[in-house]
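All protein chains but one are shown in place.
Chain lettering (A and B) follows the sequence in which the chains are written, and residue indices restart at 1 in each chain.
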């Protein structure tokens, strides 16, 4: 098992390690493909890039003259901004492609769109797509690097990496921790990638939600299932509240918002029954008063904004590593 | 009273003055908060940045490695482009957030949106918001600098600053001038900010428009009121024509476009009855033949395009000053 303690080494030495064979992939399509050692190497690389964001001039020339194209076939302001800023901070040129009003509307295939943009001289694609597997397909067809920025209900590896990075930063380790993931597990790529990454690093995962949203098949990924948040509060070190998708309430999958919040929302009463240092996470944007009340979201156990900050470091690390892996 | 004559000093000396305590604010939320001395300091700083735009390489490294986020909760192509270019010219990285298709649509609060983007490492926010007071609220909650790029019917300080800068440039002073502001005073943040700034610098302001659009309460801001443009033509040094919002014609606030134009539009006949050097201003985009006829808009008394050019210098100065004020 790879070490999970936060690395204290920083900067060029650590980065140079990439060239020494700890990372050889040209793509990051999911955590499913990665070994624990590779995941830890991304976290360690992010550790060294985290320091860049604290400088007065928040830039390094690592990807100068390279082109990073953001291919967003699905809207996501926040993830797009985080990748855009990560690329800028590495001095790359950034090209934004959003599916709206584009040739996609003209009936072009995803592969043709990507190949055309690649032909302009793109080095790395960050791809958000509503179809599961689209980044994998593109990674196998393109010479450019492909980073999965969320595909359908499949994976969202950089989100899981930033979550795990934040856990390691706050609690000092990942191995041996017990992490609850709460909400719509069935449709969540964030849940899937977190389960994959946490299990590989030796954490226990318990998924929590109403039976309609927690398929029993998820046990095959190595997690426990609970339908009661109250039952698990005292046992866990981390509670990751998934964002609820309001559009699903119109289906029969969800009870009412009020009912959901009463059963699965995090508030100060529930927090009082948790371990003292329990970490409250949320991938954002939060629905205040639904998944989590404001006092908890803004309180000392929450690391919600830290997750966002760490997202930059993780994405810088991933862009840097796939760029090295391609050479 | 601060000096209002155009500064002849330029460049680093002037800029260095910021560090000497002439500017200590981390934000620019409105002209209401500023002293005459602070307003003049912005104008003087803009004077020094104006020169940058005339260089062959129109860039200075003042904000290199800093991140300027444009948060536009309301569309505005022109103001957005002006801020974007000002930030680029200072070598900052620019991040664009537009409310459409974003997490705002997912029910997130303005404060949560801004805090999340701030967590990515943003140094300065330029905020356009449909709600009056939003930039003030954000300025008090964020560590990053906040520049108000127009909030509801409240203030649009950089527009007023560029207007006043242009007046000073063309007429050599602001103090003692008489400025007419014509149009929908009641709903105009441009009018409000201009009145505040002009009064502080010792100009007289007369607001002109139909009674439905000129609230008598505006007298409390220290201006005269007139409902007849013809009555004031001969007395004023500057006429600032506000853009009319066509959507208001469907309400009962406006007469017909033709009636409005006949009573409050600027044409060559009216221009002939003005002082010889009267300055004709408009914040743009103009409705040709409505607020102003083409011969006047494109004639020698107009400074409409100069206003746009000066907007760059003002926004460079403001970005630079708030960045210094934050440190």
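In this section, a residue touches a chain if its C-beta (ideal position, glycine included) is under 8 Å from a C-beta of that chain, and two chains touch if they have at least 3 such contacts.
Keep in mind it's a predicted model, so treat the numbers as computed, not measured.
Only one of A:74, A:108 or A:175 touches the absent chain when the whole complex is considered: A:108. Taking the complete complex into account, B:56 is the one of B:56, B:216 or B:252 that touches the chain left out.
Across the interface with the omitted chain, chain B contributes residues 53, 55-59, 75, 77-78, 81-82, 84-85, 88-89, 100, 246, 284-288, 305-306, 308-309, 311-312. Not every partner is drawn; the one left out touches chain A at residues 64-67, 93, 95, 97, 101-103, 106-109, 112-113, 115-117, 119-121.
Definition applied: only the chains that are shown with their structure count from here on.
Rounded to a whole number, the gap between the C-alpha centres of chain A and chain B is 41 angstrom.
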